[in-house]
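The complex appears here minus one protein chain, its other protein chains still in place.
As written, the chain order gives the labels A and B, with residue 1 at the start of each chain.
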Amino acid sequence: MQIDGLAPLEEAAKGQLSFFANSRYKRAFQATQASAVLVGESTGSQNNGRKNGVTLVKVQNPQLAFARLSQLFYPPPAHVAGISPEALVHAEAMVHSTATVMAGAVVARGATVGARAVLHPGSHVGERALIGEDTVLHPNAVVYDRCVVGARCTLHASSVVGADGFGFVLDPEKLEHVKIPQAGIARLEDDVELGACSCVDRATLGETVIGRGTKIDNLVQIAHNVRIGPLSIVCAQAGISGSTQLGHGVVLGGQVGIAGHLEIGDLVKMAAQSGVAQDVEAGTTVGGTPAIEAGNWKRSSVVYAQLPELLKELRDLKRRVAQLEKGKKP
Amino acid sequence: MQIDGLAPLEEAAKGQLSFFANSRYKRAFQATQASAVLVGESTGSQNNGRKNGVTLVKVQNPQLAFARLSQLFYPPPAHVAGISPEALVHAEAMVHSTATVMAGAVVARGATVGARAVLHPGSHVGERALIGEDTVLHPNAVVYDRCVVGARCTLHASSVVGADGFGFVLDPEKLEHVKIPQAGIARLEDDVELGACSCVDRATLGETVIGRGTKIDNLVQIAHNVRIGPLSIVCAQAGISGSTQLGHGVVLGGQVGIAGHLEIGDLVKMAAQSGVAQDVEAGTTVGGTPAIEAGNWKRSSVVYAQLPELLKELRDLKRRVAQLEKGKKP
Partner (left out) sequence: MQIDGLAPLEEAAKGQLSFFANSRYKRAFQATQASAVLVGESTGSQNNGRKNGVTLVKVQNPQLAFARLSQLFYPPPAHVAGISPEALVHAEAMVHSTATVMAGAVVARGATVGARAVLHPGSHVGERALIGEDTVLHPNAVVYDRCVVGARCTLHASSVVGADGFGFVLDPEKLEHVKIPQAGIARLEDDVELGACSCVDRATLGETVIGRGTKIDNLVQIAHNVRIGPLSIVCAQAGISGSTQLGHGVVLGGQVGIAGHLEIGDLVKMAAQSGVAQDVEAGTTVGGTPAIEAGNWKRSSVVYAQLPELLKELRDLKRRVAQLEKGKKP
């Protein structure tokens, strides 16, 4: 049997390989037309690894195996090295000879672009900024001056690294918001992915840091002086306010908001749309606004839906107690 | 009487036409300086369609009539066909002779741009991408490689079609998030509008699809493998997680979040900021986080505001019941 493609269980055809990692998709697994399916070691199969004509390939972590196989089937596109004559590269920029700078990409004075880096059209590397080896800037991604992007990073279209942090002080006499210069930088460590239209602001002083291997989805806001530890996951439209620090392996659901100047411990998880206003201890899962421990939040949200009923019961009880009190006195 | 312009009720001057469709604006209607007002058929008028000197034009749907009239008064700008000498069009791209490709716009190898399409400066059509007839890409809008945009679509500035879906699997031994290649595409069917800085991610495998005539506001996130039916409305800053399917005519309020792998039925409505974590049946309106039926949510939210009071009442009742119990025993 030759496998010539990968597909999800429901869409896989003959000759394709799929994976089954979540019992939620049991029906799709049983109905799949795939020729082979990566399954966990505990998945039962009587017939020498075959089930309904599907070859089952037992692996420790089917999803991980699928991801690695998928990387073989769908390698990143190759790019011809060199600077396009229509690229806008400053004479005093340093671009590695194996890097690709496409038409319309900008590399400003004093910037450095590492080996095999790829700058798509409209992407922007500001003055004295550093782009690491094998890093890709998709179209119109922007890295402001002096900011640092590590190796093997991916910046998706229209993402922005190093815009000014949001810092103003009201002058009550002149009636103006006085800008606090944002003189620091933003630094993405190695293997960071930054989604489309996501923003990592530069620090007021010092650095805003995204830790090694952290992955950030689209439309995310990372404010000035935030520090995110390695291997964290930030889902779409989440926002982290200034100076907040996250440990490693933290997972933020979509549209989560975190207030400023907080400490979020290692491996903390936040349910989508949580609003976090206090420090969170390592290993905790929280939810809701203001966020509380997730189990508590779930139980409270069940009662929330019953509140009108609960109010009615309370009022009824009040009436009955008043009756009892009346009955007692005479 | 000649009408030479359109304006909202409060701003309309003599010679201008306005519309009155919502009783909420009755005061503005009564005070308007407009020469003519489109009104619904049930709007009362004694004087042969005139009221305080204003000509009332009765139509079935004043807002719709206003929209159509407005299209006559404010036609889209005309553009000279042709490829600017300063556009960055690959030799192997196919641009229709009636299309407009402005200075600084990018059309990559193998891409196709349809008749009368308009590519503003800085917009980007990736390799082998397809742009349909009469579609407009505003400045810095990006369509990644192989993605498909139908006819008569509008992509506003800095919108992104086809960035990678957010898919990683943690390798617990190597301690890295392994990227699942996002080898599918994003497809916008005909007559779709995509707001500024909105993102439609490409599918992991297969397609992310925005149905015919669906309109998407600014800063919206559509994750990989989502499918939105035709004629839906997605307000600003809403987000839909991976693989979720929406029916036709669905309306999402601003900042709504929907979890992944859900089914949202036809004509479902979601109140602004809802957080939807479960399937929603066709025709339902939901609100809140986690979202519940909208009427229930409204009633619960009223009680929510009374919770401190309610707690006090409960404590008081408890005390009184304890008193009663004491009184009973002796």
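To be clear about the criterion, contacts are C-beta pairs under 8 Å (C-beta built on N, C-alpha and C of every residue); 3 or more make two chains touch, one makes a residue touch a chain.
Quick caveat: nothing in here was measured; it's all calculated off a predicted structure.
Out of A:62, A:114, A:150 or A:239, which touches the unshown chain?
Residue touching the chain left out of view: A:239.
Going by the contact rule already stated, which one of B:183, B:200, B:236 or B:280 would touch the omitted chain in the full complex?
Considering the complete complex, B:236 is the one touching the chain left out.
In the whole complex, not just what's shown, which of B:225, B:273 or B:296 touches the removed chain?
B:273
Using the definition of touch stated at the top, determine which of A:135, A:158, A:214 or A:232 touches the missing chain.
A:158
Please identify, in ascending order, the residues of chain A that touch the omitted chain?
Listed in rising order, the touching residues are 88, 104, 106, 108, 122, 124, 126-127, 140, 142, 144-145, 158, 160, 163-164, 166-171, 175-181, 183, 197-199, 201, 204-206, 219, 221, 223, 237, 239, 241, 255, 257, 259, 261, 273, 275, 277, 288-290, 292, 296-297, 299-300, 302-304, 306, 310, 313-314, 317, 320-321, 324, 327.
Even though one chain is hidden, which residues of chain B still touch it in the full complex?
That gives, for chain B, the contact residues 6-8, 11, 24, 61, 63-64, 66-68, 70-71, 73-77, 86, 103-104, 120-122, 138-140, 154, 156-158, 191, 193, 195-197, 213, 215, 217-219, 231, 233, 235-237, 254-255, 272-273, 288-289, 301, 304-308, 310-311, 314, 317-318, 321, 324-325, 328.
Following the convention adopted for this analysis, only the chains that are shown with their structure count from here on.
Taking the mean of the C-alpha atoms as each chain's centre, how many Å separate chain A from chain B?
So the centroids are 23 Å from each other.
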